[in-house]
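After the structure tokens below, expect a handful of questions from me.
Only a single protein chain was left out; the remaining protein chains are all shown in position.
Now for chain A:
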Amino acid sequence: MTLMQKLSRTPVNVSRRGFLRGAGALVLSTTLPVRPGRAQQDGEAASGPAVPAFLELHDDGTAKLLSPFIEGGQGIYTTFAQTVGEELDLAPENFSVEIAPAGPPYDVMGGFRLTGGSASTRTSYNLMRQLGASARAMLIEAAARDWDVPASELTTEPGVVLHPATGRSAPYGMLAKAAMDLPVPADVPLRDPADFRWIRTPVPRIDVRDKSTGQAKYSIDFEVEGMLLAAVRHAPRLGLAPASVSNQAEIEAMRGVDSVHLLDGAVAVVAEKYWQAVRAVQEAQIEWTEGEAQYPMPADFSSDAFRETLAATQGDLAEVESTGDAEAALQSAETVIEATYDAPFLVHGQIEPPSATARFNEDGTLDVWTTCQAPEMYQGTAAQVAGLERDQVNIHSQMLGGFFGRHFLYATANPFPQAIQLAKAVGRPVKLIWTREEDFLRDAPRPLGLARFRGAVGPDGPVALSAEVVGEGPTGRWYDAPAGQDASATEGISGKSYAIPNTLIGQVFHPNPAVIGYWRAVGHSMHDFMYEGFLDEMAEAAQQDPFEMRRALLSGNERLSTLLEAVGTLSGGWQPGPYAAEDGSQRARGVAMASPFGSEAAAISEVSVDGGEVHVHRVWVAIDPGQIVNPAIVEAQVQSAVALGVSQTLVEELTYENGEPTARNFDRYSILRPDQMPEVQVEIVESGAPMGGVGEPGLPAVGPSIVNAVARLTGQRVRSLPLSRHDFGGA
């Protein structure tokens, strides 16, 4: 067994038992094994939140907050600054926010924490409020002691403690040191939401100026004294190993080169400068041989053949949910339609390539600075690679240049184990950057997915729907969720709210040879496309309007009825078309809905076809996250989710031939260009339901709304993404 194989099932406090337990208490996430934040658990309030661990108050009146979750564009640092600031009574712009290190008390998801599942705000909203409220009480107590007056006579204005009776006041900065030495009070009352100043307002992001002037620092920018730079070349097919580098001596003689290293499935060059390492490793003449890997790619693997395999795979259906008797209803129905839908492998395509800097210290500890969404998990793996105890490893997550699920712990997809091995080998700190080509080779792609639908319609619409989702989800792969309980394998086909009287939804497990991963919106990223597309097919079969049919199927569901009406109104009233637009193009619209990550979303898209290609002109999204913190950030996240949704619907697809991905960079793997970006209008509906996620929920309804619009316009029902595989020249 190789080192990487041993690491494959690294214990991360997320055992199968942990998964099931988490699933039982699953109010927060349908995908990730997330449990409530500590602050939300019974008994936690009795001891007060760990204010000194999370908050530093400085004598200049500013505050530093350590965030359990990494900033990667989603705006979590600003969200937390305004949430803590609301209760602390300190304006958000006075905060600096940094990522917290691995371990307690930052493992706020119950022994670990990760940035994902659109879970950061909703898991920690109460904790952040309690931190701010307790810290404010400590400042008041410090002033009360100093002034020898009862704390109950004191109040605050932003950044200042006041004693109204005497007019005495002191800025937070003057009280900071004394306050932070006080015990943390428990059960401090929270502010009445009716009195919020910052929560629910579009507070500007605290990081945009640095990000507009090149000052923001990412993992790739990190430097440590005395470090060397490293580049790798991965085996073109996962499972191959380097047998030798025939020109190793020549490479080691190249300018700046320190050394050449044969790693598991890769060759690395360590040099004084990164470009020297890249140039050298590109020159390496590597003989590849069959090696060992936990998930070796079959040498004959092709994504096209795999799609056919999934389509042909019959097997035990692990039931996920059912109502009525779908089989009987399908047997007895007059009109039954069947369809198979599929969606391709996708890379994450975050613009910052993965990187890691590793440094062994004289005291036996190891520091790792890297692109990371799950520090506790990285810590465990890093300790195994380095041969250290977990508490000897410091994981420093760096601000992410995009993530979308790229930087969870996946067997062979993360650069930090290589960086640790290289630092150990050369006895100096090493920064390893994966070039885009190496990132594509070892990314953990969104799995290719496929589902078979059968539907029965009567005069009043759908009477039965059955769906068999064939394949494997990332939560099954990495957290041992069994078929039928792996939400990531079916969500978006399961978890729908339409009142169809007879349904049967299940998973037919079939292993995926690729190192599959989480991609923005996870299972929802493709399953809502499949379900909502098929639902439109049922509407056609029933000769019903797709919007009206959804309205009828949601009758009595106030939250979703409201949302559907909201998106209709936002788009100027439902008008499927086709109709002639002002520019003379023929256009049509489609509608779709999704229930992802504790939130609800509805989308309408407007499309035309030109030169055989689909153009998406406008997208309207109504989103109901229950409750929100920052409407500007919610809107930006929906814009972003729409962009990714349009991108994967129009152009994205990672194909494999002979066990290798056929694209290694953005030249052969398209992502959305600026001229392909539709206008986007967003309406936020706050139903008051428990807080849901925001980062991902804007995505899943976008694809099916486009595909449904295309069907309306062209009569072509697309059941296989992306649209660029299809020719609409006949339209």
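Annotations
The rule is simple: a contact is a pair of C-beta atoms (placed from the backbone, for glycine too) under 8 Å apart; a residue touches a chain by one contact, two chains touch by 3 or more; residues count from 1.
Rule of thumb we're sticking to: contacts and distances are computed from a predicted model.
Chosen from "Peptidase family M48", "Glucose/mannose transport system permease protein", "Isoquinoline 1-oxidoreductase alpha subunit" or "ABC transporter related protein", the protein name that UniProt gives for the omitted chain reads "Isoquinoline 1-oxidoreductase alpha subunit". Only one residue from A:G73, A:P92, A:G117 or A:G492 touches the chain missing from this view: A:G73. Per the touch definition above, the residue from A:P49, A:G132, A:G265 or A:P353 contacting the chain not shown is A:P353. Of the listed residues A:F112, A:F404, A:W574 or A:F728, the one in contact with the hidden chain in the full complex is A:F404. Residues touching the missing chain, restricted to chain A, are 72-75, 204-205, 207-218, 220-221, 229, 255, 273-275, 279, 349-353, 400-404, 433, 435-437, 632, 636, 639-644, 647, 665-667, 671-675, 677, 679-680 (touch as defined at the top).
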